[in-house]
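All protein chains but one are shown at their positions in the complex.
Think of it as A and B in the order they're written, each chain with its own count starting at 1.
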Amino acid sequence: MTQAVVHPHAKVKRATKSSWVGLAVIVVLLLVAPAVPYLVDKGTQGSLVTLFSLIVMATMWNLLAGYGGMLSVGQQAYIGIGAYALVYIADTVGIDPFMAVPIAVVIAGLISFPISFLAFRLTGGYFAIGTWVIAVVVMEIVQQVPALGGGIGVTFNGFSDLTPGRRIAYVYWLSLVGVALAVAVTYWIMRSRLGLGFTAIRDDATAAASLGVRVTRSKRFVFVVAAMGCGLAGAMIAANTLRVQPDSIFSVNYAVFMIFIVVIGGIGTIEGPIVGAVVFFALQQWLSDLGAWYLVILGLLAIVITLFLPRGLWGLLSGNGRIRLFPVGYRLVPPVAILDVTHEPAPATSEG
Amino acid sequence: MQWLNAIIQGVLLGGLYALLAAGLSLMFGVMRIVNLAHGALAMLAAYIGLVIVQGTGVSPFLAMVAVVPIMAGVGYLLQWGVFNRALRVGGLAPLLAAFGLAVVLTQLLQLKFTSDSQSLQTGSLSIASIQISDDISIGVLPLITFGVGVVVIAALQVFISKAPLGRAMRAASDDPETVPLMGIDNRQVYALSTAIALGTVGLAGMFLAVRGNFDPNYGQAMLIFAFEAVIIGGLGSLWGTLAGGMVLGVAQALGSQVNPSYGVLVGNLVFLAILAFRPSGLLPKAVTA
Partner (left out) sequence: MTLLQVSGLDVHYGDFQALYSMDLTVAEGETLAVIGANGAGKSTLLKAIAGLVAPSAGEISFDGTSVTTLAAHKRVPLGIALTPEGRRIFKSLTVEENLLVGAHAKRKGPWNLARVYEAFPLVADRKDRVGTNLSGGEQQAAAIGRALMSNPRLLLLDEVSLGLAPVVIEQIYAALPAITSQGTTVLVVEQDVNQSMKVADRVQCMLEGRTVLEGAPADLTRDQIASAYFGI
């Protein structure tokens, strides 16, 4: 520990064998996924859009909490903003819905910027409830605006000239691009200098600050990115359901979903939220006959995983970080001479 | 004069918020746990009260005699079963566990009691009031609630500063690693702290239930108010929490006076304004809890 002797033949590597497998899986997915509208019915496509929106939300929440240490219970604010912005820009302003989506995403980001100054006054659990209050306030304000339908909400008409079959296919493709972007951006952030800084902040904020990591600025950047991602998820939901109501689009249930997904899947990894979203979605379908019981079961699962399996299902599947589809960390590869052939080399630095 | 009436009603409402927030402050003060299940637990208390009242026909006030120790017991078990373990895991674990608990509890209450509104009747007391002038009348029930809030906060303050257990709680808050060297089991101190906190939640839940209609989700909204009271008053100060509760109550009452649908919004905006301009709260760290 005390002596940093780097063996002349040792190398630092990011990618591992498993991340090449990951790349292969991604390539296959990218080839198959776009063809889905030709293969399955409208209902299944709608369900997949829901799954994609869950992956986007969870990935964003993981970026906030798992990397940035910010446990937000108020991301539904940006889901709502994204949804309302899409409907307003497409229906009232009259911009093409597919162009309106990126604009809605930017609006969510712009609104989150000043909000971050308020929210960052609080830390830890108080940050959690503070973001929740802010989400409630955003909803209450929206409910007072007649142009946004007040308390009743609005119907999305931007696709009314498309047949239902075409509409759902377009929305599916849109969501596919959205989910790929969200994961790619998160991956990019975590591989950048910023990502390294985050790992440092999460491990020890004071030490990171003293080493020149701009803690608040980095956190604010991630806060805005996460808001944009949730805005995207909101736009996806609005395009999928064609109806936006303040009570449901700003529902704290979205916060519940993203938190449970990330906790169950594995916090602080890129794969965790994806695994969690798939498990969550499957459980939701499977347990749908049980009504509210599914949230009870998910909640208990989340508590048990928090207490006994802090790395989540992905941690379990990947043998505590040995396998990774997305190489974000660094690992030291010892030179062949001292390589212990029976064991995988231990990661020198892991992303947790 | 209507405005004065609104202010008085707001102050009284603040007592209820402070009563609810006291347990939140206590758990944060001792363990740095922000108990996101606080509101759901208040609803658990309300429904336990409902079952007792419906089952035995006793008055809600008598039912509190049972609800408070039951909730204290729930708190003790919860700390040993969930939070002590979560504290050992560290990081976000206590918050995540509390959040999971909030969702599970709320859903279970919904499954058992549906999401229909319930209420606890206090008979003639619910409409009794003291007429001060034509415009101003003070409800007896809100007055009792306010009084209980003040008494609970004063009692907690005395307990924490004078009682041996209160002393141990402050020591555990200062330096949990050194406390075992005094022959004190942190986990036991934490369990007793949570028991006391949930005892106050029991009281708060019952007063929420006698005040008006409640449903399983009502606790979440109330948790937000309690939290706002804590922040407005300043973290770590029980008297500050009372002051914060009153500020919030008055803001809501005045907002409602303008337009009945503005009450909650105005309260929230006042909270955000305090956060923006006076983030340490009104009475920061006057006394550590």
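Simple rule for what comes next: a contact is a pair of C-beta atoms (placed from the backbone, for glycine too) under 8 Å apart; a residue touches a chain by one contact, two chains touch by 3 or more.
In this text, all values refer to a predicted model and were calculated from it rather than measured experimentally.
Only one residue in the set B:G90, B:G123 or B:G183 touches the chain that does not appear here, and it is B:G183. One chain is missing from the display, and on chain B it is touched by residues 164, 167-168, 170-171, 173-175, 177-186, 288.
Everything that follows uses one rule, which is that only the chains that are shown with their structure count from here on.
Remark: chain A and chain B have CA centroids separated by 33 Å (rounded to whole angstrom). Interface of chain A with chain B (complex): residues 65, 69, 71, 73, 117-118, 121-122, 124-126, 128-130, 132-134, 136-137, 140-141, 144, 252, 256, 259-260, 263, 267, 291-293, 295-296, 298-300, 302-303, 306-307, 310. On the side of chain B, the complex with chain A involves touching residues 28, 32-36, 82, 85-86, 89, 91-101, 103-104, 107-108, 110-111, 220, 223-224, 227-228, 230-231, 235, 264-265, 268-269, 271-272, 275-276, 279.
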